[in-house]
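I'd like to ask you about the structure that follows.
The complex appears here without one of its protein chains, the remainder shown in place.
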Amino acid sequence: MSLAVGVIGAGVMGSEHARILREATPGAHLSGVCDADVARARQAAGGVWVTTDALELIRSDRTDAVVIAAPDITHASLVLACIEQGKPVLCEKPLATTAAEARGVVEAEIKASRRLVQVGYMRRFDPAYAEMKRLKDEGAIGSPLILHNVHRNPVVPTWFAGPMSVTNAFVHEIDASRWLLGSEMVSAHVRSLGAGDPLLITMETDRGEVVSTEVFMNCGYGYHVHAELVGQKGTLQTITPRLVTENLSGFSRGTYPDNWIPRFRNAYIAQLDQWVKSIRSQLPGEGASAWDGYLTTKIADEIVAAMANGVDAKLVPEAVPALYR
Amino acid sequence: MSLAVGVIGAGVMGSEHARILREATPGAHLSGVCDADVARARQAAGGVWVTTDALELIRSDRTDAVVIAAPDITHASLVLACIEQGKPVLCEKPLATTAAEARGVVEAEIKASRRLVQVGYMRRFDPAYAEMKRLKDEGAIGSPLILHNVHRNPVVPTWFAGPMSVTNAFVHEIDASRWLLGSEMVSAHVRSLGAGDPLLITMETDRGEVVSTEVFMNCGYGYHVHAELVGQKGTLQTITPRLVTENLSGFSRGTYPDNWIPRFRNAYIAQLDQWVKSIRSQLPGEGASAWDGYLTTKIADEIVAAMANGVDAKLVPEAVPALYR
Amino acid sequence: MSLAVGVIGAGVMGSEHARILREATPGAHLSGVCDADVARARQAAGGVWVTTDALELIRSDRTDAVVIAAPDITHASLVLACIEQGKPVLCEKPLATTAAEARGVVEAEIKASRRLVQVGYMRRFDPAYAEMKRLKDEGAIGSPLILHNVHRNPVVPTWFAGPMSVTNAFVHEIDASRWLLGSEMVSAHVRSLGAGDPLLITMETDRGEVVSTEVFMNCGYGYHVHAELVGQKGTLQTITPRLVTENLSGFSRGTYPDNWIPRFRNAYIAQLDQWVKSIRSQLPGEGASAWDGYLTTKIADEIVAAMANGVDAKLVPEAVPALYR
Partner (left out) sequence: MSLAVGVIGAGVMGSEHARILREATPGAHLSGVCDADVARARQAAGGVWVTTDALELIRSDRTDAVVIAAPDITHASLVLACIEQGKPVLCEKPLATTAAEARGVVEAEIKASRRLVQVGYMRRFDPAYAEMKRLKDEGAIGSPLILHNVHRNPVVPTWFAGPMSVTNAFVHEIDASRWLLGSEMVSAHVRSLGAGDPLLITMETDRGEVVSTEVFMNCGYGYHVHAELVGQKGTLQTITPRLVTENLSGFSRGTYPDNWIPRFRNAYIAQLDQWVKSIRSQLPGEGASAWDGYLTTKIADEIVAAMANGVDAKLVPEAVPALYR
């Protein structure tokens, strides 16, 4: 039976998830869309049921599983409602706007004794990141030493300030680094340039690896994400996905997209595909768990607090609850 | 309702089609597999119905649509059986082993007054080829002038001789060139090196464009397909899909796959996806029609005949039957 | 003692040679410049002797060796004057405007029993071409089979017609292919698109190798020269020399130059350097000899004649005179 998936939130990301569910997710179909703006919900729904009531969508018999792409502030409570209903949920990052709230989700899941939550850190499903992990796990470059990340976005509004670069953008590197290295972060140092953009953030792991990241929200030229993993014997660099080289106007050139959606289109598709498959097979997937989502939010919070105090963040790894081992 | 697809042939390609139908084709599912070798059929089937009788599979109520990946010699008759049943069929290339047989399929389809046949020229669905076509159609490089193709395969058995390089490999460039340029081929010149490998084949189109192709079946180093489209204002080159760059052992390097399946994995997936969507929507897709399949086989036949005679092939474009316009 | 070099012709190429001799040629210095336009000569001379009389420059005691960059029509007679004076001469390509004239130069050199002439086919000194040859000679790719060349120029005046693409541009590929492969050309086939631009030219060698070249004088986007040598075990591709990648304005991009001078700057420098070293050491260099210059002009002439007649050019290799073996 095809999995009936309801999407909450019909903004840019929610519409993209709805589209993927309608067009590109074997074993599942879009069964409903919820948005406060009914017209927007209808557009994303492509004919299926729409509602303005998120809890109605979560509780409905028409919904086997839920994708949450509503405003960040609503994430934790909507996820909790899904857990209450015993329904699998894929929640766009972040899991919650505070570590305490995220922790509440973890506790609820532990209480339910069942993993129902996946957090939408889609880099884990990006083909380049996945191949980098595969080769590293095979030992191609020996033990990892340094992970260099570049996370550039062409432009953000002026209200998008330094802390948001951490809580909104850098969270991807927090999750991807933990996943890629299989290590926990133990410290973070932030160097802020100009009016808070770009940031240079250096984290250390419990194995002594270093994760060095440039986060630049107004880089001007395009959306550009890059990673290089340096090991004892060699390095692996992600290739920016491009289809053609243009020889035009004096240049040999390849385009950068404007934002993360085209850059990570295949990652979003693979993420939903794997999520659906893990639900149907009742096997845990590669996706970020509620625990991962909690830790990422907690680390981001601690980094922002340390930035405010002008000190390094000390990150104390916590024991992993049995449910997530 | 999900489309029930039966696959005939459980060799390398048939198994790959079956796997994609099982795992990666929204709106469709694998409903049966036919192979003379039952064990092989079972392995590809992953639990669904298997049979050794292709006609049984085609006629069965369990089959809404058919994928043919059986030996080339069987293609035409199996496709005819599908047309007789009024069932959509995706036939691996070539449509038939002779132009006359392929023409027979076209006639049957015309008689049925309905397009049911797609031929598996998957390059049309390769993301790089599709992007090249999109940019060309937008006018990015002005009018096309030359299409340079490279089609290299690491190694073939000794019985794989010159004519097979045309009928088995170069057919992809025949179809891709017609599709990409939207032109018909009017002549072909073949230059054969050594014992018949590599070949350099030059075709001219009815618009005066030139398609220049190196077909090298024993290139030694990997499976490598490349195209550059030269227009009046610039050129477009396909990028070999790669995920990571390795800095290892004295080199900065990217891998070539061993064969076409990993190289065109995304094309095969997109091909089935579009085929299913076109069946469900009853709209014609981008895929190669029976007419395309017939013309490609005919052109290949004429090139092989001309090679045998040591002359250029004169290719006389035919009027396109109404059904295919 | 530093070699005193006089340059005849102070146009674009002559000025560049004069500049290299003034600034970048160890063991030699610019001693004089000749041009009908005295002001232009003075500009190129940077303070050294100028004259409007080419024969005066050739005969002068101030001249140990001569670089000819005057109009093509004057090449042969100026080279003959140098031979008469027993002075080494580096003549810009072509050696002569007709094969007969070029042959006359060869005869004069044979009569003088001494090799004094080098023709300015500078690709032999391009670092990428030289490296390709070195690797091929080492056997890295096994026996060569196909050489693919691309020779693109952004735009030429309307009077620059089809035959000039051969006599002015394609001559570089004639010489580079003979040098790189160490083979003689035995046939050439020209396919002309549109109003004679681009051309696709296919030559075969006495070893059965094929040289396939696109010559496109109005490609629009930049000056772009590329070669790929296909051997039995692998291929070698020249890399367009670039220093930086720019991430700007939505693209990752590298520039193409406007013309051959920046593209082959290092080749021109290396050519003069090797020429000076070979004169000083009295050892033959890697440069094109009068014989090479004659053969290239002869092949180009035969190709142009065949184009006019709409037939393939049959190129009959000649026995190499003893002086050039």
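Labels for the chains are A, B and C, by order of writing; each one numbers its residues from 1.
By our rule, a residue touches a chain if its C-beta (ideal position, glycine included) is under 8 Å from a C-beta of that chain, and two chains touch if they have at least 3 such contacts.
Bear in mind that the values here come from a model prediction, so they are computed numbers and not experimental data.
> Pick out which of A:47, A:86, A:157 or A:194 touches the chain that's been left out of the picture.
With A:47, A:86, A:157 or A:194 as choices, the missing chain is touched by A:194.
> Among A:232, A:259 or A:281, which one touches the chain that has been omitted from the display?
Residue touching the chain left out of view: A:232.
> Using the touch definition from the top, which of A:121, A:170 or A:216 touches the missing chain?
Among A:121, A:170 or A:216, only A:216 touches the chain that is not shown.
> Can you tell me which of C:39, C:195 or C:243 touches the chain that was removed from the display?
Reading the full complex, the residue touching the unseen chain is C:243.
> Could you please point out the chain C residues that touch the chain left off the display?
Chain C touches the missing chain through residues 2, 23-28, 127-128, 130-132, 135, 140-141, 233-239, 242-249, 254, 273, 277.
> On chain B, where is the contact patch with the chain that was removed from view?
221-222, 224, 240, 247-256
> List every residue of chain A that touches the chain not included in the displayed model.
142, 145-146, 148, 191, 193-194, 198, 200, 202, 204, 208-210, 212, 214, 216, 218-221, 230, 232-235
Just so we're on the same page, only the chains that are shown with their structure count from here on.
> Same residues or different residues where chain A meets chain B? The copies count as same if more than half of the interface numbers are shared.
Counting which numbers both chains contribute, over half are shared, so the two copies meet through the same residues.
> Calculate how many whole Å lie between the centre of chain A and the centre of chain C, each centre taken as the average of the chain's C-alpha atoms.
Chain centres of chain A and chain C, defined by C-alpha means, are spaced 57 Å apart.
> Would you kindly tell me how far, in whole Å, the mean C-alpha position of chain C lies from that of chain B?
44
> If you average the Cα atoms of chain A and of chain B to get two centres, how far apart are those centres in Å?
37
> Chain C: which residues touch two or more other chains?
Residue numbers touching two or more other chains: 221.
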